[in-house]
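Removed from the display is one protein chain of the complex; every other protein chain stays in position.
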Amino acid sequence: MRNKISVSILGGSGYAGGELLRILLQHPNVEVSQVTSRKFEGQFVTVVHPNLRKRTSLSFIGPEKLERCDLLFVALPNGESMNQVMQLINKAKKIIDLGADFRLHNKSIFEEWYKQQHISPHLLTKFVYGICELHRSEIKKSRFVACAGCEATVSILALYPLIKHNLIESKIIIDAKMSSSQAGVSPTLSSHHPERAGAVRSYMPTGHRHAAEIIQELSINGFIPDIAISATAIDMVRGLLVTCHVSPKRNITEKNIWSSYREVYRNEPFIRIVKEKRGLYRYPEPKILQGTNYCDIGFEMDSRSNRLVIIAAIDNLVKGTAGQAVQAMNVMYGYEEITALEFTGLHPI
Amino acid sequence: MRNKISVSILGGSGYAGGELLRILLQHPNVEVSQVTSRKFEGQFVTVVHPNLRKRTSLSFIGPEKLERCDLLFVALPNGESMNQVMQLINKAKKIIDLGADFRLHNKSIFEEWYKQQHISPHLLTKFVYGICELHRSEIKKSRFVACAGCEATVSILALYPLIKHNLIESKIIIDAKMSSSQAGVSPTLSSHHPERAGAVRSYMPTGHRHAAEIIQELSINGFIPDIAISATAIDMVRGLLVTCHVSPKRNITEKNIWSSYREVYRNEPFIRIVKEKRGLYRYPEPKILQGTNYCDIGFEMDSRSNRLVIIAAIDNLVKGTAGQAVQAMNVMYGYEEITALEFTGLHPI
Amino acid sequence: MRNKISVSILGGSGYAGGELLRILLQHPNVEVSQVTSRKFEGQFVTVVHPNLRKRTSLSFIGPEKLERCDLLFVALPNGESMNQVMQLINKAKKIIDLGADFRLHNKSIFEEWYKQQHISPHLLTKFVYGICELHRSEIKKSRFVACAGCEATVSILALYPLIKHNLIESKIIIDAKMSSSQAGVSPTLSSHHPERAGAVRSYMPTGHRHAAEIIQELSINGFIPDIAISATAIDMVRGLLVTCHVSPKRNITEKNIWSSYREVYRNEPFIRIVKEKRGLYRYPEPKILQGTNYCDIGFEMDSRSNRLVIIAAIDNLVKGTAGQAVQAMNVMYGYEEITALEFTGLHPI
Partner (left out) sequence: MRNKISVSILGGSGYAGGELLRILLQHPNVEVSQVTSRKFEGQFVTVVHPNLRKRTSLSFIGPEKLERCDLLFVALPNGESMNQVMQLINKAKKIIDLGADFRLHNKSIFEEWYKQQHISPHLLTKFVYGICELHRSEIKKSRFVACAGCEATVSILALYPLIKHNLIESKIIIDAKMSSSQAGVSPTLSSHHPERAGAVRSYMPTGHRHAAEIIQELSINGFIPDIAISATAIDMVRGLLVTCHVSPKRNITEKNIWSSYREVYRNEPFIRIVKEKRGLYRYPEPKILQGTNYCDIGFEMDSRSNRLVIIAAIDNLVKGTAGQAVQAMNVMYGYEEITALEFTGLHPI
């Protein structure tokens, strides 16, 4: 098994951990060494991730049994990785954190949005924000990566070229349609099927914390976006779509929008601009992205109002979490960026 | 059968017609005389509306067999009622039209949005717009009522008190989550289950025609709203939720918003302000409104952005169509306004 | 408020309790006095049952505050009503129990299937099994009624006329398609939306406890049915469909089947035989029964195998639970049997 790096997953029984495992098990340059779970210690990972049956005979280990590895993926609940990070950096040469603790570079902004003190603030600037499309060269050189929140990922990718090219005003409204897997693996009344099925639930009309990341990443050349998110949970397990309502600057045309996306994303393997004249799938649609690492982006100018509508979709567990992490790993280790992330998506589904 | 009015339905095989029939069959003051359908002439209405089994033995008649009645409900595809209206006014003392042809009072605005010539423009000002909460006294006296579009109904009811009390700026973004019954009874590739199930389809990011009605109804005291709708179809058969993003005027508080709703809707039997601190259903939710004539309205101030989010939900086939029509009928004939519209809604569902 | 009986609900925060409340609030002969919930004591019932907003200002009371009433509905978890029943019979003139404790008349059969001792076995024969279609005259005279399990209700109603007329062999396979509300209001991993949505889960391939009730009720004139249930949970919140595979006796024709249903159910207000040559809804379909008290029954002879397929559907929370209970109440008190149970069902939904 030459040339394989040893990789472990801290917190492998959740949805992000399971998705990481699914992707890493098919990666030709990776050996998955250990997967931890306090709750399922000693049980086969397939008890929790039944799709991996016949693919792996790994069992969960207790987190205290974690051994040294080349790369450690941390998939812990928010607030835990900042507690453990000082021990973890002795365990692994590189760390990719999928949680929220190291996404924001500024301690006080973190504390304002997350309403808790940051335990390891000196590391905040050591972590690179994990979206390769924006930070590829830094990720390549970094030891620590903090993957973006799923809602932030799709919003940033949708808006970045427009802001880079100075095409829109600062007031940005993001109307997000969310799926149930985003809330994680723990059952609550809110996720109880009779309540959650068929729901169109305005669970966070204002105040979504991913706004902080979006503001951080889209504050470019003095532009400071005013990000207002409204999040509505719909009857979907996996997937995320944002409808961004923005005001184009004076005289901006659809052609300018096209050019900005083309200029920034021309060579990106995982970005597709979807704006079709025919067919059913004229705009981005999360259902056909399930299992893929794509971010599909489309847009339409409102000919009556001074408004530009940008639509973008991802699989929250792949491009929004585990796929993004593996993409960053591929960049960090110089593997081809699409390795293990080539799944096409299904249609119909 | 004293005191019953004779009522007929022109175009009874669609979803609006079926819903009308369901409601009217339980109305103590109504005798349903005839229900027309060209396609299903001679067949029992229960072949098309199987929920009405054991409730009615009516069969569809061909439209040319329509006889005189007290009240005629017209549930034809857009563009047809303006063709037939001159004959219909000889058939019925009163007419309630569920289509789009007579909602707009201005011929040129109709033609601009609907891209067709209006055949009976002289009647445009004879029809009263059918939302009782705004036009109760005119509906009481009128012979002709044009029911509002479902998307317009919920948006107008959500915004009217705020505009009446001068609380918001004119730029209004309406992000609508739509169900499949809104597209009617005819199968298309777009409504084909493998394509439509699980969809989060941006089928109309801009340009929704209901904007015209909303502008007409919310242009009050010189205020002219700038209405921008984005419509996303989600995996829902029945129901409609709008998330309205507006800018409150300076110094407006949540208390002012509360007061405006209370002042306008205090005595309305079908409006509920839903803004709870606990429970799962803290904001309006269309799934528990199925079959009801309620319009639930909630709101939240965005403490970071200068934004007010208003959320409103209805059953598009009831308050958005057939229930609205029966409510108008009740007002026209002096019946108690809630008659036959008392269904509570189900939970869980 | 002349002629109204006072009714209370013990255990009113679950789905059965909520459905009872919905139905009873519109019953002209009933005054809902008290609704208990230990967990939600002091809170409005509408916090838990949001569909009842604007219909009731009742709050939950603690169970120890239950006062005397005419009729008590008991909607407690299985195993609890047999514990409390001796106190409850002092509180209410009549009791209708929605749980499993008093459905079986035989102590040892109860203990065999429920794997627990029965605390109040002397009352087992005092309770009448609550299906009015089979036990109307006994229910009329009884003080205690035990409503049938939902799966038992639909299976018994589907099979009873065939057995009464001696048309089928004893081996009966019931393939049941179940909804999530049947599992109650408590969230578990099994009901967690990401796991439960889209599921086709063989959660009980054999061993379903409702078999005991079905055997009890269908053991007629020496016939002892061999009931084998397989239960599959599908992505449905409310509703229940059984596909019963049975062997007709020699020379039995579809006409004989028709006759047996007609003879037994001719005057039943809530039974519909659904077997159509055209339309989409040729056989029973639970989705259009949501909220109704109907049991729809259809059948088809297999021309190649010696098999008769019987299909039956109900709303598990109405005809399968709360509606059945109110129907029994109507019979007990001599009210018109359909009172408060007249909802038609929605289409489309």
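To keep things simple, chains are lettered A, B and C as they appear, and every chain counts its residues starting from 1.
Criterion: a residue touches a chain if its C-beta (ideal position, glycine included) is under 8 Å from a C-beta of that chain, and two chains touch if they have at least 3 such contacts.
Worth saying up front: this structure is predicted, and the values here are computed from it rather than measured.
Quick one: say which of C:117, C:219 or C:305 touches the chain that got left out.
C:305
Check each of B:198, B:225 or B:348 against the chain that is not shown and name the one that touches it.
Of all options in B:198, B:225 or B:348, contact with the hidden chain holds for B:198.
Pick from A:288, A:308 or A:329: which residue touches the chain that isn't shown?
With A:288, A:308 or A:329 as choices, the missing chain is touched by A:288.
Which residues does chain B use to touch the chain missing from this display?
Chain B touches the chain not shown through residues 15, 180-181, 185-189, 191-194, 196-198, 235, 237-238.
Take the complete complex as the reference. Which residues in chain A touch the chain that isn't displayed?
The missing chain touches chain A at positions 15, 18, 22, 25-26, 47-55, 181, 237-238, 272, 274, 276, 278-281, 285, 288, 290-291, 294, 342-349.
For chain C, which residues reach the chain that was dropped from this view?
171, 173, 175, 177, 189-190, 194-195, 198-202, 205-207, 211, 226-228, 230, 232, 234-236, 239, 241, 243, 245, 280, 282-287, 298-305, 307, 309, 311, 313, 348-349
Keep this in mind: only the chains that are shown with their structure count from here on.
Farthest from chain B in C-alpha centre terms, which chain would that be?
So the chain farthest away from chain B turns out to be A.
Measuring centre to centre with CA averages, how many angstrom lie between chain A and chain C?
Using C-alpha averages as centres, the distance is 46 Å.
Whole-Å distance, chain B centre to chain C centre, using C-alpha means?
The answer is 36 Å.
On chain B, where are the residues touching two or more other chains?
Only 280, 285, 348-349 qualify.
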